[in-house]
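I'd like to ask you about the structure that follows.
All protein chains of the complex are present and in place, except for one that has been dropped.
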Amino acid sequence: MATPIKFREIEGWGPGYLALLAGLGLLVLSGLAAAWFMEHNGHYVTGMNNQIVWGMPHVFAVFLIVAASGALNVASIASVFGKTPYKPLSRLSGLLALTLLAGGLAVLVLDLGRPDRLIVAMTTYNFKSVFAWNIYLYTGFFAVVAVYLWVQMERRMNRYTTVAGWVAFLWRLVLTTGTGSIFGFLVAREAYDAAVMGPLFIAMSFSFGLAIFLLVLMLTYGGTGRPLGDRILKRMGTLLAVFVAAVLYFTAVQHLTNLYAAEHIGVERFILLEGGVYTSLFWWGQVVLGGLVPLALLLLPRFAGSRASIALASILVVLGGLVQVYVIIIGGQAYPLVLFPGMEVASSFMDGEAATYLPSLYEIGLGVSGIAMALLMVALAVKVLPFLPASLADAAIDPHHTRTATTEPAAAGA
Amino acid sequence: MRALVLLFVLLVVPAAAGAQEGRASGPVIPKGKGTQCVAETDYMRRFHMIELTHQRDETVHRGIRTERYSLKECVECHASVGTDGTPISINAPGQFCASCHDYAAVTIDCFQCHASKPDGSDQAGLARSLAVAAGMETVR
Partner (left out) sequence: MSEFDWKRRHFMSAAAAAAGVVLAPGVTLYGIAAKAREADVPVTSETRWGLLIDVNRCSDGCDACVSACNEENGIEGHGRPATDAQWIRKVQLRDPRTGIEKHFPVMCQHCAEPPCVDVCPTGASFKRADGIVLVDKHICIGCRYCMMACPYKARSFIHENVSEQRPYAPRGKGTVESCTMCVHRVDAGAVPACVEACGERGNGAMLFGDLNDPDSEISQRIATYATRRIRADLGVDPGVWYQNL
């Protein structure tokens, strides 16, 4: 702990910053307009129907909620596992966790059939429902992370950072398990009935959260011209590789255990072989683009460590993550419910048929606005509060590494 | 919870009641069928929302189907008929429910789902079914 880290607000109202705010604001507004249009006309204007009851908004919402708890990871590494180099990053990590969760929840709420009854959702609980537990988990997460940020930012409270860090860490594990359980509890849906859903969601959260964190970090430091060291980036890149591998591993476990259970063979055939768009999305989108390519970019000596490859890998992890959530949520519903095992079924209500789903622009707009909301909040927060260290040059954040030559200036710039 | 609602209403009611006193300046409320409401008029003005919510829960969750505070019955008595003989929605502008609510700036969503016009055929249909049910007791 040689030099204390200096945190600074972003200064100035440069045209770049204003353009960013305007762009994000526009996305948010169009998302709100889309939500209003969906509510006003009813959900028939979307691609959702009585077969695919959760559509694109849920894909984005679940992705964001899962990523939110993962974004907190960087802070946990610093406070819980005592890794000093991550310490300067923990404020941004906490901030991202809050905003991503807020963005995700906003999308979830705006997609309700009756968003006007939000007050009902918050005052009437069915304590048996996983959904209701999640409402507590989310509210608690906001509180816990807010306190965690506060003890970090308020000097007098700094000594509680480790305790707060632990609480936040445990809370987020429970939260992600809770999100995974929303699906795990659906006994009737062949695709979700697996114990591995919890761990899989935790691995996903680690990976998506860190990828988003890396992108935001590189963007803000690139945009403000503050120094950002290679070493810390590289460390996080390697960590991302570990998480991506973990997601691939748990995905394999998920499908292999399902293949082992005779009654789930049908849904596995659907996702892995015969599901058309879902099969392609699974193999090409989730496994190749969202898994294998990022791994190669992060680990192969040819690419490893370069900023471009870390950035590209992070983008692919985010896109692959969206695809993965899409395959889980939409693919899992597209596979018909089995009412009569071993029989051929037909009805006017599309029994026995794979459901079709074509997301509408409105749903996508609403989903994207969740991401925009989160980023907009970050952009504003770093402006008014000291979330970002003035310098993340290697020498500035980890004195043990000063011996390794670094060309970056250690002073604050902007 | 109920106490809270009551308290809230008691705070707001002076405003609503005030609106009633000066009829000239207040809303014009179409008159209901018959001579009196299901409770004293003054009580209805102030507390109809509480009775409706209570009735709602009693009916939906406990299967209690008394008529007194049933929303269906409010519509039966309070919906008007147009000059051409067709019923008018009870919640249309100027009609019974809307007359006050527009004045008091209250919005209700009840008639997104609930029929806002009386339906005479309803009674006859169910009565016939009851008769059939009597016959069905032993058949099939």
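Each chain gets a letter, A and B, in the order it is written, and its residues are counted from 1.
The rule we apply is simple: a contact is a pair of C-beta atoms (placed from the backbone, for glycine too) under 8 Å apart; a residue touches a chain by one contact, two chains touch by 3 or more.
Note that the structure is a prediction, hence the values are computed from the model and not measured.
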Review point. What residues on chain B make contact with the chain left out of this view?
Key: 34-40, 43, 56, 58, 60-68, 72, 75, 109, 112-115, 118-119, 122-124, 126-140
Practice item. By the contact definition given up top, give the residues of chain A that touch the hidden chain. Key: 39, 41-44, 48-51, 53-54, 112-115, 117-118, 120-121, 124-126, 128-132, 135, 182, 185-189, 333, 337-340, 342-351, 356
